[in-house]
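Shown here: the complex without one of its protein chains, the others still in place.
All chains are identified by letter, namely A, B and C, in their written order; residue positions are counted from 1 within each chain.
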Amino acid sequence: MTEPLLRVRDLKTYFVTEHGSGTARAVDGVSFDLHAGETLGLVGESGCGKTVTSLSVLRLIPEPPGHIRPGSFIEFAGRNLLTLAPRELRAIRGNQIAMIFQEPMTSLNPVFTVGYQIAEAAIVHQRLSRRAARTRAIEMLKLVGIPDPAQGVDHYPHQMSGGMRQRVMIAMALVCHPKVLIADEPTTALDVTIQAQILELLERLQAELGMAIMLITHDLGVVAGSADRVVVMYAGQVVEQAPTPELFARPLHPYTEGLLASVPRLDAPPARARGRLHGIPGQVPAASDWPGGCRFHPRCPYAWDRCRDEEPPLLDAGAGEPGTHTVRCWLLTEPQRRTARAPLP
Amino acid sequence: MNVWNWLAVGGAAVLALVVVAEIRRRTGARASGRRFFRHPTAAPAVFVLAFFVTVALAAPLVTPYQPYFQIDIARLANHPPSTQNPLGTDPLSRDVWSRLVYGARISLGIGAIAMLVAVTTGVVVGGVAGYFRRWVDATLMRLVDVGLAMPRMFMLLMVVALWEHVPLAVLVLLIGLTGWFGTSRLVRAEVLSVREREFVAAARALGAEPGRVIFRHVLPNAAAPIIVSAALGIGNVMLLEAGLSFLGLGVPSPAPSWGNMIADGFPKMAVAPWCATFPGLAISLVVMALNAVGDALRDALDPRKETA
Amino acid sequence: MAAWLVRRLAASIAIVWAVVTLTFLIVHLAHGSPCGQPDGLPVSPAICADLTRRFGLDKPISTQYYKYLGALLHGDLGWSIALQRPVAAALAEALPNTFALALTALILDFALGVALGVYQAARERRFGDIALGNVALFVNSMPTFWLVLCPQVHAFSCVADFAWHLTLPALTLGLVGAAGTARYQRAAMLEVVRQDFVRTARAKGLRERRVLLRHALRNALLPLITLFGLTFPFLLTGAVLVETVFAWPGMGRLAVTAILQRDYPIVTAAALVASVMVVLGNLLADALYGVADPRIRVRAT
Partner (left out) sequence: MTSSAAALVDVQGLVKHFPGERGAFGLGRPRAVVRAVDDVSFAIASGQTLGLVGESGCGKSTVGRTILRLIEPDAGRVAIDGVNVLTLGGRELRALRRRMQIVFQDPYGSLNPRLTVRQTLAEPLAIHHLAAGADAGRRIAALLEEVGLDPGFAKSYAHELSGGQRQRVGIARALSVEPQFLVLDEPVSALDVSVQAQVLNLLADLQQRRRLTYLFIAHDLAVVKHVADHVAVMYLGKIVERAPGPQLYAAPRHPYTTSLLSAVPVPDPKAQRPRIVLTGDVPSPAQPPPGCPFHPRCPHPKKDARCRTEPPALREVAPGQLAACHYAEEPL
């Protein structure tokens, strides 16, 4: 296997809670790799720490109340992003690693034209002249499929629809041809037909430009269709990590299993279409109060004493090379404890 | 000032401290209460307000003289601060401290009552305009436009100057009745936004009649900015009263208000600066405390932080 | 756009008319007459009766009102009783002074206020922010006239030149205004820097300076336009106290003197000017919004 492009090790991002009394361990020891040209899906429900993870990569966590703990390590092109001087970090932001966000409405500045906002990163990083920047902005708008780019360049964000705005965000992120694109729930705020357009666009751009994509989403369907590998997060930790086909064929962590069983499916056979869903009982605990032992144990249908007392490490599931499929669950040591699941009460 | 007066002042300070501690204890269970006291200026501000209110209520205990009493016009006029007269005496040999304390009754009272008048009127007008909308709204808001187009100070000056001998009660009423235009706009905007929220639709779907919807669901959720603007408004009214009195058109003279104390001391600034300095300081301190409380309340009552 | 402008103008004229009418009523329903005031001109009853007749004060109010409105429509503001000269002339003399004062104060107010507010927001909850915040809070809480007591005692009597006379009241008004503006600007900035597009700007690799002064400030200036629209008329007409304290011959002092002397025509004219200023301030703010906020610019066209 080649050297990864982005290597995250033991990332811990904590927040001081509202009344300053507690600490929310939003991201608590997350490790994963992103390889050149691949799409890595980062899945989990709200409050599992996936967005904080993505923001931590570019150190966009608001400090205070947040801070990344010493000992965390995010390596990009041989350098630890967490110890870079602000100046060096800025040279990477938007230039080598770019981001797009969930809300294309609020993530664009309402008082500047989309052309200016797209070109700005190129003006800053590549010292483009105004004229060249404008030309570049038009090229980018054409690339992301905005009709009539020569006109669109002078439009303001509010004059565009949600889907068009997300295209502008993508154009803005890709203007310097970054090696990594972090997409934080890029289609959550959009309708399904528009979501399909954006996902197709990202796929096409990846084929054309060759960047690696870190796709953060709560939608298992989106991951299944777009990602090469999937990292499943729960309670600030990685609980399972595997290539996409492997993960969907053989979900080993009870949380992954439960997530898959929770979703009503369009491809379900008619016999199974109605009836009860086999989901996960309870809810995600608060980040200031993770349960001891395995953090999933209070909601886990298989939990036994060991799960309450001892936190499992990421164990290798033994598929292909070591590290291909890893799971944070004691069931891997005692597989006979996995029994048929009962439907939700 | 005798020992008992000093003790009473000390007692007032202690009482104010107790009030702060008690408020802190009672609101500590709520997130909004904690947010309030997280403001560095919130606790001192509450203390200042509590102290002045206590002292004003207990005026006879903390002052050695009646506010009009001329101690000794021959020997004790324009006397600098001393242990007897802690804030000095004025040109008529009256004790500045005593006048300041009795003045607090008038100044604070005018602020509070006028604001109450203004807020009540503003809430009623704004609530009616926002809930019934259409022509009711349009008519009331044009009225507010006119109100806002007349500078308040100017309007008050006109009324007060042109009607001879305006009694204090009428003055307070006038200040209140010229101060609700902004509040009503604020309330209207809040009501318009709250009535679009889903819990209001839910209440209507359950068959709640308009009165219940307004008083139980809409207004309580529109209260936060109203409370904040009221806190800031009291300060404004006090400054306005001071300004009017300074021009000789506010609280009629021998009655001590902080405004006319400054006005009286103003010409003697070179000889007896304490006459105007201390009431000015008192106003600044109280208004500052009200502004600080307003700021802290704004944060504490912010509904966006309620759900976080 | 044209229709919008026409409607705005009509509404503005209606407001000015309402203010003038209201003022007229208050002034004429009030007790007292222009003669025989404590602060006014001591005049003999014969002259007073003559005055009353000459100014038509013995006629019914409605007649006076129609006469006044008629004159007003022809641009005639009337004749000042106390000053014995056309009201227009008195206003023409006072207005430039007020403009000079207001303009200087406005510039000081907003330049200083915006700068301080931005600086405070950038250093939120650190020493600079808290120290400046407390100073601003204090200055903002002082009665304006009290603030000027101290420098007044020393400086006022010795220097007589216009610039210096202008400096003190303008400084006072500007500083008090700036304290309020800074508080407002700080809050607006803090509101904006929490928004998503500021994070987008940082993710692009922009310098913090550029993020704050370009992306955040442009947005945080928008709510300030409303404040500007309110301050503008206030400074032109409402600086009553400061003008009085500094004996600055502007609109505010003219109005106060007129009120004290029961000089009806001047009082009504001053109210007219004041309401015109408020209406102008609103129009100015709307126009500024149109320029500064693309969301409104497009809707208006």
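Basically, a residue touches a chain if its C-beta (ideal position, glycine included) is under 8 Å from a C-beta of that chain, and two chains touch if they have at least 3 such contacts.
These figures come from a predicted structure and were not determined experimentally.
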{"item": "Residue among A:Q197, A:Q241 or A:T326 that touches the chain left out of view", "value": "A:Q197"}
{"item": "Options C:R7, C:R54, C:R85 or C:R125, residue touching the unrepresented chain", "value": "C:R7"}
{"item": "Which residue of B:L7, B:I73, B:A202 or B:V271 touches the chain not shown here", "value": "B:A202"}
{"item": "Option from A:L209, A:V284 or A:L315 whose C-beta touches the chain left out", "value": "A:V284"}
{"item": "Interface residues of subunit B (partner: the chain not displayed)", "value": "133-135, 137-139, 142, 197-199, 201-209, 212, 216-217, 220-221, 303, 306-307"}
{"item": "Contacts of subunit A with the absent chain, listed as residue ranges", "value": "45-46, 161, 163-164, 191-197, 199-200, 218-225, 244-245, 248-249, 258-268, 270, 273-281, 283-284, 343-345"}
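By our rule, only the chains that are shown with their structure count from here on.
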{"item": "Contacts common to subunit A and subunit B (chain labels)", "value": "C"}
{"item": "Comparison of B-C and A-C (more C-beta pairs in contact)", "value": "B-C"}
{"item": "Averaged-CA centre spacing for the pair subunit C and subunit A, given as whole angstrom", "value": "53"}
{"item": "Geometric centre distance via CA averages, subunit C-subunit B, whole Å", "value": "23"}
{"item": "Residues within subunit B bordering two or more other chains", "value": "none"}
{"item": "Subunit A, residues touching no fewer than two other chains", "value": "none"}
{"item": "Subunit B residues touching subunit C - in the complex, by the definition given at the top", "value": "40-41, 142, 145-146, 148-154, 157-159, 161-164, 235, 239, 242-243, 246-247, 259, 262, 266, 269-270, 276-277, 280, 283-285, 287-288, 290-292"}
{"item": "Subunit A contact footprint on subunit C (complex, rising order)", "value": "195-197, 199-208, 210, 215, 218-219, 222, 292-295, 298"}
{"item": "Subunit B partner contacts - residues on subunit C that touch it in the complex", "value": "11, 14-16, 18-19, 22-23, 26-27, 30-32, 130, 134, 137-138, 140-146, 149, 152-153, 233-234, 237-238, 240-241, 244, 255-256, 259-260, 262, 267, 270-271, 274-275, 278-279"}
